[in-house]
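Only one protein chain is missing from this complex, and each of the others stays in its spot.
Order of writing sets the chain letters: A and B. Residues in each chain are counted from 1.
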Amino acid sequence: MRQRLGRLAVLLPLILIATAIAQSTSQLRLCLRSEPKTFNPVLMADDASETVRYLTGGVLMRLNRLTQQLEPELATSWKVSDGGKSITFTLRSGLHFSDGTVFSAEDVAYTMQQLMDPALHSPTGDSFRSGEGKVVTRVMGKNHITVTFPAPVVGLDKLFDQVAVMSASSPQKEMAVLGPYYVAENKAGSYLILKRNPNYWKHDAAGRSLPYIDSVRLDIQQNRDTEMFRLVRGEIDLINSLDAEYFDKLAAQAPNMAYDAGVSLDSEQMWFNQVATSPLPAYKKVWFTSTNFRRAISESINRDDLVRVVFRGHARSAISWVSPANKFWFNAKLQPHSFDQKSALQRLAQDGFRMDDGALHDRDGHLVEFSVITNAGNKYRERMAAMIQQDLVGIGIRLNIVTLDFPSLIERITRSFDYEACLLGLVNNDLDPNSQMNVWLSSAENHQWNPSQKAPATAWEGEIDNLMHVQASTLDLKKRKAAVDRVQEIVWRQEPFIYLVNKNAMSAVSTALHNAHPVVLRPQAYWNIDQLSLGSEVAKNR
Amino acid sequence: MLGGFLGATLVRLAPGFSVDEEELDNRLNQGSIKALRQARASQESLSSFYVHYLDRLVHGDLGTSRTLQQPVTRLLADRFPETLKSVGLGLALGWALGLGLAIASALSRSWFIDLFSSVSAGVLLCMPAAVLAILFVIARAPGRLILGLIVFPKIFRYARNLLVRNAAMPHVLTARAKGAGSFRTLIWHILPVAAPQLLALAGVSVSLVFAAAIPVEALCDLPGIGQLAWKAALGRDLELLVNLTMIVTAVTLLANSAADLLGSPLRMGES
Partner (left out) sequence: MKWARVGAIVFLIAISVVCLLADFVAPSTYARQFRDAPDAAPSRQHLLGTDDLGRDRFSRLLYGTRVSLLLAPAAALLSCLLAAVIGGTAGFVGGWLERFVMGATDLFLSLPWLFLLITVRAMLPLNIAPFPSVIITFALLGCLGWAASARVICADTRSIKDSGFILLARASGSGGFRLLWRHIVPNLRPVLFAQFWISIPVFILTEANLGILGLGVAEPLPSWGSLLRELESFSTSFDQPWRFAALALFMVVVSCFHLALQKQELPA
């Protein structure tokens, strides 16, 4: 009996200590839709890699996703000068990478050299490229550096939100990080574990080291159904981006877990192939290049129904290429095109179209029938296409829906131009309209309806080219706003893209997770990762 | 080799080979998009790809996956054991259920057992893998077992028909008339006659399970070569697809050859 009590007296404290240790190690669990392709922040282009970059990378400045204001991070202050060509940083001192390597201005210089290396073709680096020539970095002491670009870069400071600083000297190369977490374990195809960076520089007001959560587990999970089940069962703590039907389901079951932050920057749009050299019959090229035709199609689409039926009310009718969520840059004078099939038929009549036995014919008697391609597997686009198909029956047009796997679709819209209309979406992470230069310039590859033009094919495309150059070459916000407003107006009128909807940004957050404030800008749910806490931990609503 | 070459041909000729999803990234300027396209264009010639591939293969280098940016050797080494586990479990479960119920169906005089087995097989045959996957998630059961449930109806159907046919053969009737019990009749008179066909079925079931592994692993997020094959197909990852095709071809050939080899003494015994 005494022996047993003795053993218990020894074991009990050990059990209590072990439990305390287990309880004090918190882990945030969420899912990635695919495996990260790279951990090199300069080369990241896919969502999964960019998630890891956000969680592990230290940046000079961070755009606060809630206030949409730039805040100092590794840089305590910065100054843009020389008309937007240069930026000078004052860096925090005494910081270390996750492996203990000292952080200094040399690391920023090294990062910029890597980023702007023309051989690497970094997508983040291309955002900084405004003209020909080299980027020059000047290190002025351990904590001061000036970066000079060959030409002014609009929104220069905000672009550094995407630049994770790499170590110039660490043997771990890009795996040595300055962010709240570092990659501790990577099981290929299965999961990643990020552990708290012991050298992370941030502390809360009470002096406690951030982040509050000790580790993050990222499971590779493509199946959204399974992801939902796991959230409801408590196996994961958040879903960063939630579809409308899952949102409604969750809101019905657990309303305090479902968050709808409102309309996002993303849009869904349809466009017609206006490439002169495409293998389409000549009469169809005439249709698609006609503004009246495009406006008529736009007026025949019931956007309110798309919002209500496909997105269950979690979207808004789109107006032009800047979403209403982008409060400063959105042209508030523009209204959505109304659903008016009578007006649509009048426009078509102006171009010689006529209804004959319930079917629309052009002036040469061709039956108006065309196809729209979209990427297979995206059920929201497939549903939108089916609704548009029904809408166009109202003006006698037969629409054929062709769903293609993504590579086949890309080949048609970028190489062979063997398509008639396309329905796709734009994922937009940047508030600054300059990020869409490669869409609006007529010479650009992503000028989807008629890319890589040697000279603008139409006067209005020429005007857009000029306006986009104007907004890219001045730091005067008023001038830029006027130019961008005018581009939105031209696009609204000419409809090279028929904008359909702007989706809402929806997320799901477990009630065990504190301090989460889902927003519209990505990453919606964990943008303040270092301040999130789990369970009974410290700091609710700092 | 031939399998790999033919597989590479199919991939190369399919639309979408020369494109990269990254081209649609609005941040990329013209130079970067051009560089992306040139990188794809360097894979244009199929014959030169295959020559280079064989050259690397001789040195033990299976190439680098374009979509996952990792050496193919490492990817296969990480994921093949996962698929082997799934396939092994799937085959074991499929055959245990399939052959077990087929035997019960063939030997028992009960219409109920036959009807129950047939209906179960029919239900599972009609069940989409996506629904099975989610049912397993709800039940917190391992997703690997789905492969067994996918393969079981096919094995059951063939095996049952073969056994029923053989059970009606004259020599079996003679054995029964002489007083042989069900078990003895099965082991000594029915199975040996059906063995060559069952072995052929066994060989075929290996390739069926591998084929089923692709959607199941993709749906259940099991990190095996099936999931890899799906991603490679969507990304037109030639390096990965050629190697995976070769592996599947090799496994299929091995399984079927083994079935043929094991079956031939039994056929010789018959004649």
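Heads up, the rule we're going with is that a residue touches a chain if its C-beta (ideal position, glycine included) is under 8 Å from a C-beta of that chain, and two chains touch if they have at least 3 such contacts.
What you are looking at is a predicted structure, and each value in this text was computed from that prediction instead of being measured.
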{"item": "Interface partners of the hidden chain - shown chains only, full complex considered", "value": "A, B"}
{"item": "Residue among B:Leu68, B:Leu145, B:Val193 or B:Leu228 that touches the chain left out of view", "value": "B:Val193"}
{"item": "Touch criterion as defined above, residue of A:Asp47, A:Glu382 or A:Glu489 at the omitted chain", "value": "A:Glu382"}
{"item": "Option from A:Val80, A:Val136, A:Ala151 or A:Val309 whose C-beta touches the chain left out", "value": "A:Val309"}
{"item": "Options B:Ala77, B:Val123, B:Ala141 or B:Leu173, residue touching the unrepresented chain", "value": "B:Val123"}
{"item": "Chain B residues that touch the omitted chain in the full complex", "value": "2-3, 6-7, 10-11, 13-16, 111, 114-115, 118-119, 122-123, 125-131, 134-135, 153-154, 157-158, 160-162, 164-165, 168, 193, 196-197, 199-201, 203-204, 207-208, 211, 215, 229, 233, 241, 245, 248-249, 252-253, 256, 260, 263, 267, 270-271"}
{"item": "Residue numbers in chain A that touch the chain omitted from display", "value": "224-225, 228-229, 245-246, 249, 305, 308-310, 369-371, 373, 375-377, 379, 382-383, 385-387, 389-390, 400-405, 408, 418-420"}
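Everything that follows uses one rule, which is that only the chains that are shown with their structure count from here on.
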{"item": "Whole-Å separation of chain centres (CA-atom averages), chain A against chain B", "value": "38"}
{"item": "Sites on chain A touched by chain B in the complex", "value": "34-35, 37-38, 45, 118, 121, 123-124, 126-127, 129, 187-190, 219-223, 225-226, 229-230, 405-412, 414-415, 426, 435-436, 438-439, 443-446, 452"}
{"item": "Complex interface listing, chain B residues touching chain A", "value": "14-33, 35-36, 67-70, 74-75, 78-79, 82, 130, 133-134, 137-138, 218-221, 223-224, 227-228, 231, 234-236"}
